[in-house]
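Just passing along the structure, written as structure tokens.
All protein chains but one are shown in place.
Chains here go by letter, A and B, matching the order in which they are written, and residues are numbered from 1 within each.
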Amino acid sequence: MTYDNFPLIDHHCHGAVKKPVDTDSFARLMSESFRPAPEGTDPFLKPLGLAVRKHCAPLLDVDPLAPMSAYLEKRDAVGPEEVNRRFLKAANVTSFLVDTGHCTDELLSPAEIESLSGVPSFEVVRIEAVMETVAGQASSAADFRQKFEALLFERCKNAVGLKSVVAYRCTFAIDQTRPSQSDVDAAFDVWRSQTPEGKSFRVEDPILVRYGLWVGADLARPRRLPIQLHVGIGDPDVYMHACDPTHFTDFLRDMEAWEIPITLLHNYPFVREAAWLSEIFQNVYYDVGVILHFTGASAQRQMDEALELAPFSKHMFSSDAFGLPEFHYLGALFFRRTLAHRLESWVRDGACTINDAEQIAKAISADNARRIYQLEV
Amino acid sequence: MTYDNFPLIDHHCHGAVKKPVDTDSFARLMSESFRPAPEGTDPFLKPLGLAVRKHCAPLLDVDPLAPMSAYLEKRDAVGPEEVNRRFLKAANVTSFLVDTGHCTDELLSPAEIESLSGVPSFEVVRIEAVMETVAGQASSAADFRQKFEALLFERCKNAVGLKSVVAYRCTFAIDQTRPSQSDVDAAFDVWRSQTPEGKSFRVEDPILVRYGLWVGADLARPRRLPIQLHVGIGDPDVYMHACDPTHFTDFLRDMEAWEIPITLLHNYPFVREAAWLSEIFQNVYYDVGVILHFTGASAQRQMDEALELAPFSKHMFSSDAFGLPEFHYLGALFFRRTLAHRLESWVRDGACTINDAEQIAKAISADNARRIYQLEV
Partner (left out) sequence: MTYDNFPLIDHHCHGAVKKPVDTDSFARLMSESFRPAPEGTDPFLKPLGLAVRKHCAPLLDVDPLAPMSAYLEKRDAVGPEEVNRRFLKAANVTSFLVDTGHCTDELLSPAEIESLSGVPSFEVVRIEAVMETVAGQASSAADFRQKFEALLFERCKNAVGLKSVVAYRCTFAIDQTRPSQSDVDAAFDVWRSQTPEGKSFRVEDPILVRYGLWVGADLARPRRLPIQLHVGIGDPDVYMHACDPTHFTDFLRDMEAWEIPITLLHNYPFVREAAWLSEIFQNVYYDVGVILHFTGASAQRQMDEALELAPFSKHMFSSDAFGLPEFHYLGALFFRRTLAHRLESWVRDGACTINDAEQIAKAISADNARRIYQLEV
């Protein structure tokens, strides 16, 4: 009996890069850093690098654990489209839910992912990206609000959820109430006046970010669309201590009253906090996306901590793959392996029945996501 | 040689419910949430549910891991008094120290626990509950102080310790000095004026909570009564990031100067912080109550983290059982198993002698509690 042959829904990922990826770009996509590895060091000598060399190489007909140079050479020869196709298919998921709000032009769209992988893909709309799109086109604060709300509504028509990167932009340690219209308008005026002509807009003012969240909540409420929140691990933009999701308790509680599911993404190193929030709030869900493949050989510990406390109806799968289709594959691979390994040990030790283990595996792998995102896959 | 046959003192628990418990109530008592599990999900499909089905079922002559419905049916047939008796006895502890400050009327009193279990029970007085009792009867702030101090003194006469839920009521991230009398009086007047007629009083103002703590400390000092502090995991009332006990360092230090033992309860996900505080402060102690049975199949990791760093003279056992006598039993069971498992592995690996392991087991199981609570059991 194995637990790794269940349908799997990747409830949070990004597209893979469409163009060829050279060694430097590959190294950059293997890191959350804005800078290259220090001089004299190997950027691939890290757990994620070992995982790629071990598990991805065979899909390119390269020997497992061959040097990264051999891997990248072969990857180049195979070409980006076939590489993307191969890994997206190998992930063997039922469905991809794709965050389209970051580096949209360079990455595969949900439709392209669908076409390459052969399975349905759905869009998750990033609130801040929509706001940044309209900011430069608005003739006034009122026009900004009108345009933002209209575009977000439009974009969500075919989306299965929304996403916010509030933690990146202003941390969770902020006032979480809906800002007043006049505060939003004043904040917009400052934002626009401080963004140099020709520069793209980046929303960081907590007032505007909160405004976006609450407009998103208004939209999500009647349809019970989930709102995804980035938590924890990320790039140097983040003040990690203030990305503990328990700083966002007030907002979670407000969304509970509105019956809007909130999914806490990644959560490292706050997995226990996220699982606890999922235990106490009816509407809160969590995953350990990104960290399973980033930790590779240590992925079991991440899964184990995620399985400690919370109801199994609250835990979900995401790869959080970005840029490299290897990550769509590795995310699914490590998820299946570590979940199966732990459930098998529980059955062996008599901690649960085979039937329990199957139910748990199904719930975490797909049922929970299918239920809250209202998917028909 | 086993390490699980030593006397065990449960230094922090609550009573079990006296009336019959229906399925919904049972589910509610199995969770820290204020709301039921999401529609379409099984409230028992969680680690704690598996633990009950696995370990508690045999005590009701139900097959291990039988469906929860079968368990609850049989539980109902056996009846609450016998269920309470059976699990309290099966916990096989030497003594229960009972926090009587929450849901007092519905739960077994220390005397009733003693009668059902056949072992001595002692009372731990919850400071905030005593304060809330007198708040409505006071004719003035001065009268409030007089009544509170008199009642707390009275209640502590036969108690073995005090408890505070300061973390719940206003977090640990507060000023920790003794408030002035005039500040207390002003805070009381606000409190009373803001509590609607007929509503029960709930103390949340940090000034009043601190006042209670310091009056408790005055009382505890001459008798060296321990003060228990709730830390970490709890219900949605808590702002978890601010329940890190290292936020309460100033108070711990003040109590060290007064030679008052402070016991940090539960501590998840701050077990390492609590153990470190117990290493550096002579008067600080900790347990991993509640989390062992809440994590069930993952309990070993909780025990292991608790055993990492601190002197074995500072670690203690509590079940933090509330409402369901299954938890008194499971708390003791998982404690014994996980402690024995780790000590056996240490002996096997030569990390300590059998004699060391016995001393460690005795210290954590009972000696530390017996010493600081000055018990004659």
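Keep in mind that, in the parts below, a contact is a pair of C-beta atoms (placed from the backbone, for glycine too) under 8 Å apart; a residue touches a chain by one contact, two chains touch by 3 or more.
None of these values were measured; they are calculated from a predicted model.
S.K.: Determine which one of A:268, A:317 or A:373 touches the chain that has been left out.
M.R.: Per the contact definition at the top, the residue touching the missing chain is A:268.
S.K.: Looking at the whole complex, which of A:204, A:235 or A:349 touches the chain that is not displayed?
M.R.: Selected residue, touching the omitted chain: A:235.
S.K.: With respect to the chain omitted from the figure, which of B:158, B:194 or B:246 is a touching residue?
M.R.: B:246
S.K.: For subunit A, which positions touch the chain that isn't shown here?
M.R.: That gives, for subunit A, the contact residues 31-38, 40-43, 45-47, 50-51, 54, 64-65, 233, 235-236, 239-241, 268-269, 291, 294-298, 301-302.
S.K.: State which residues belonging to subunit B touch the missing partner chain.
M.R.: Residue positions of subunit B that touch the missing chain: 244, 246-247, 249, 253, 256, 272-273, 276-277, 279-283, 304-305, 307-313, 346, 349-353, 356, 359-360, 363, 371-372.
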